[in-house]
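These notes concern the structure reproduced below.
With one protein chain removed, the remaining protein chains of the complex are shown where they sit.
By letter and in written order, the chains are A and B; residue numbering begins at 1 in each of them.
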Amino acid sequence: MKPRRFALLLLVVLSLLAAACAPPATQAPADQPTVQEPAAEPTAESAAEPAAQSSGLSGEVVVGCAHALSGPIAIYGEPIRNGIMLAAKQINDQKLLGDATLSIVCEDTAGDKAQAINAFQVLINQDKVVAILGPTLSNSAFAADPVAQEAKIPVLGSSNTAAGITDMGDYVFRDSLPESDVIPNTILVTKDKLGYSKVAVMYGNDDQFTKSGYDVFAEALASSGTEVVATETFAKGDTDFSAQLTKIAALEPEALIVSALAEEAANIMIQARQLGLDVPIIGGNGFNSPKLAEIAGPAAEGAISGAAWNIGNPAPENTAFVEAYRAEYGGDPDQFAAQAYTAAWLMATAIKNAGSADPAAIRDALAAIKDFPSPLGTYSFDENRNPVHTPVVLIVKDGQFQVFE
Amino acid sequence: MFLQQLVNALWLGSVYALFALGYTLVFGVLDILNLAHGAVFMWGAFFGLMAVTRLDMPIWAALLVAMLGSGVLGIVLDRVAFRPLRKRNAPQLAAIISSIGASTILVSLAQGAFGAQVSRFPLDALPSQVFITGPVRVTLIQIIVFVASVVLMIALLLFMRRSRSGKAMRAVAYSGRISALLGINVDRIIVTTFFVSSALAGASGVFLGLAFSAISPFMGAPIELKGLAVIILGGLGNVPGAILAGFLLAATEVFGVAYVSSDFRDAIAFTVLILVLLFRPSGILGTAVERRA
Partner (left out) sequence: MPPFLNDLWLVYRSVFEFALIGSALGLSMYVVLRTGLLSLASAGFMAIGAYVGALLTIHLHVPLLVSVLAGALAAGGIGLLLGLPVLRLSGVYLAIATIGFGEVVRVFMLNIDSVAGRTITGGALGLNNIPRKTETWHLVLFVAVLIYLFIRIDRSRTGRAFDAIRQDHHVAASMGIDVVRYRNLAFLLSALIAGAAGVFSAHLTYFVSPNEYGFNGAVRILTFAILGGYLTWLGPIVGAFLLTFLPELLRFLGPYRPIVNGVVLILAIIYLPRGLVDPRFWRKTLRRRSPPPPAAPLETSG
C-alpha cells in the first residue's frame, strides 16, 4: 500500500532528524571524559583538596541522576544536568576519588511523579547506584524520595525547596535553600532601603515552588508590618498578566512582590512597565536566572531577587564554576545549575570522605560535611540535612545581577 | 480601570481568536480533534525566530517564512498522522491518538533543536511603543495582533465563501463522500485545508511570540486547551463562532480576574463554558446537526 509506505518513510526520516537534532550530552554518562584539558580546569586548587589517598575506592562509583530532561520541566532539568555533568568531569579530571572514577547515570523523570518513582527504582535496582542526585520538582521528591529512603540510598535534591522534604527520612538531603531562609531577609533589606509601606503581591498558585515562595512572602510582609493591597494569582503557562496587573496598578502599591520563576517573571515585568506600573519588583530564588534580564530586557532593570547564589560572587570556587560552565555550554549558568553542580561536588566529597562505596557510609559522610568551599559560599548541612549558607539579595543593573546594597 | 480591562479583554480575545482560526478549520472540514495544532503553532514561532535571528530577515518576511514553513509542516503532519487513517476508514477517535503521537514528536524535535529554554524575538524586532489615551494604555504589538486577527478572519471567511477551494472545503466539511461524487478532488482539498490551517497556526505563533516573550518547545500546550474550548464553544468548524467564543472566553477571564478573583479565573471560565453549552448544545453559532464523536 502506497500511503503506508510513505508514512513509514516519513517516520524514519523524522527519527533520523531527531537523531541529528537531539543533544548528545544526555546520552552517555559522563564517565572518564576522553579529552583531558587541564587548562580548562581552573578549579584544581580551589574547589577541593588535592587527589585523595582513598582507601576502599576503586573502579567505577555509580551515582544516579533523576531529573526532568523531557517535557516542560526540562527547562530546569537541562541546566541541572549540565551542572552535574560539569562537576563530574572536573571530579574525574582531578582524580578526587583516587583510582576510582565517578560515573553519573541520568534517568529522565519527565517532571512526572510516577516516572520519578520509576526512575528511582531503575537507578537503585538496575544500575545499583550508591546515591541519587534529584529529583527536579518537590512534587516528585515527595513521591520518589521515600523509595530511596526505604532502600537506604542517600538522595540529594538541588532544586527542592518545599517545606518538609528532609522530614521524609535520614537519607534525604537537599542543598537548595528553602524560601524561608531567603525571603524574610530579602523583605527586611529591601524595606529598609526602599522604604515601602504598601505592596501588591502576585504568584503562581498552581505551582509548588511559587506557592511556597508566596506563603513565606506573605508571612514576612505581615511580620514586617507591610500592608498588602492586593494578592493576585496566575497559572503555569500563562503569558498574559495584564488583567491582574491592571487591577494592581489601580491600587497604587509602592512595590510589587512576585513569586514566580524567571520566565514568567520576565513577562510580568514587561507587561507591568507597559501598563505604567513603575514600582520596584521584588522576588525570590525563582528570579535568579540570566534568562530574567535576557527576556525582559530593559524592563528587568532594578528587579530585586533574594537568592541562594550570586553569579558575581568573587570566591575562586564560584568564578571557576562560572568560567568552566561558560566554556562548556556557551552561556551563563543559573541558580539551578549552580546548586546542581554543588550537589555533585558534595556527593563526590562525601564518597571520598567515606572512603567506600557503601551507601550508609556515604550518607554519614554527607551529613558530616562542614564548611565546604562551594560556588554557593561556605557550605554545611544542618542536623536535618538542610543547607546552611548565607543567602544574598541581588538587583539587576545593566542587565546583570549585582549585590543589592 | 474598567476601560483598561476592556482593552485587556479585547486583546486577549484577539489572541485566542487568532489561535482558533486555523484550529477550527481542520476541525470543521475533517471533523477530527487535532491535538498537534499547538505543536505546529510552536514550530511557527521558531521558524519566525530563526528567520529573524539566523537569517537577519525583517519581521514581515519572517512572518511569511513561518506561515510557509508551518503550512508545509501541516501537510507532512497530514501525510504521516491523518491520511493513513482516512485511507483505512478509521474511527474519528483514532485521529486523537495519532495527533498526540505527532505532537510528542514535534515537541521533542524542537527541544532537541533549540533546547528547553525560553527565548524571545530580539528587542528591536518590533518597536515596543506604548500609546496612552486617557486612562488606557495600548502597545503597538497589541494593535497589530488585534488587526491581524480581524484581517485574517475576514480573509478566511472570504476564502471559504468566494474561492473555489473554499467552497469545495465547505462541501467536504458537509460530506466527503458526496463531494467526491460531485467530482471534487477531496484529497487535494484536505491538503489545502491542512496547509491553510497550519499556515494560520504559524502566523499566530509569530504574532504571539512577538506579543509574549515566551517562545519554547512547550508553548503550545497551555493555549491548546484554551483554543480547544474556544473552537468547540464556537460551534464545530464555525469560523465566526470561534472568533466570538475567543472574545467571550477572554472577557470571562479578564473580568473574572478584575471583579471576582484571579484564584478562580479558570474555574469561572470553564463553568461559564459548561453553562453556555447547556443552553446551546452545539456551540454558540453551531448548527444543531448531530455528529458522532
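We adopt the following convention: a contact is a pair of C-beta atoms (placed from the backbone, for glycine too) under 8 Å apart; a residue touches a chain by one contact, two chains touch by 3 or more.
Note that the structure is a prediction, hence the values are computed from the model and not measured.
Student: From the listed residues B:105, B:169, B:184 or B:257, report the one that touches the chain absent from this view.
Tutor: In the complete complex, the chain left out is touched by residue B:105.
Student: Considering the whole complex, which of A:206, A:254 or A:328 touches the chain not shown?
Tutor: A:206
Student: Looking at the full complex, which residue from B:15, B:30, B:51 or B:80 touches the chain that isn't shown here?
Tutor: If we include the chain that is not displayed, B:80 is the one touching it.
Student: Of the residues listed, B:9, B:49, B:229 or B:257, which one is in contact with the missing chain?
Tutor: Of the candidates B:9, B:49, B:229 or B:257, B:229 is in touch with the missing chain.
Student: Which chain A residues would touch the chain omitted from the figure, given the whole complex?
Tutor: Interface residues of chain A facing the absent chain: 4, 7-8, 11, 14-15, 18-19, 22-23, 26-27, 69-71, 106-108, 110, 113-115, 117-119, 121-122, 124-126, 139, 142-143, 146-147, 162-164, 167-168, 204-208, 210-212, 236.
Student: What residue numbers in chain B mark contact with the hidden partner chain?
Tutor: Touch set of chain B with respect to the missing chain: 33, 35, 80-81, 84-85, 88-94, 96-98, 100-105, 107-109, 112, 221, 225, 228-229, 232-233, 236, 263-267, 270-271, 273-274, 277-278, 281-283, 290-293.
Here is the rule we use: only the chains that are shown with their structure count from here on.
Student: Can you work out the whole-Å distance between the CA centroids of chain A and chain B?
Tutor: Result: the chain centres lie 34 Å from each other.
Student: Give every residue of chain A touching chain B within the complex, in rising order.
Tutor: 1, 3-4, 6-7, 10-11, 14, 17-18, 21-23, 70-72, 74-75, 77-78, 205, 232-240, 242-244, 246-247, 250, 263, 266-267, 270, 274-276, 291, 294-298
Student: In their complex, what parts of chain B are in touch with chain A?
Tutor: Result: residues 1, 4-5, 8-9, 11-12, 15, 76, 79-80, 83-84, 87, 105, 108-109, 111-113, 115-120, 123, 128, 130, 132, 137, 139, 208, 211-214, 216, 218-219, 221-222, 253-254, 257-258, 262-263, 265-266 of chain B touch chain A.
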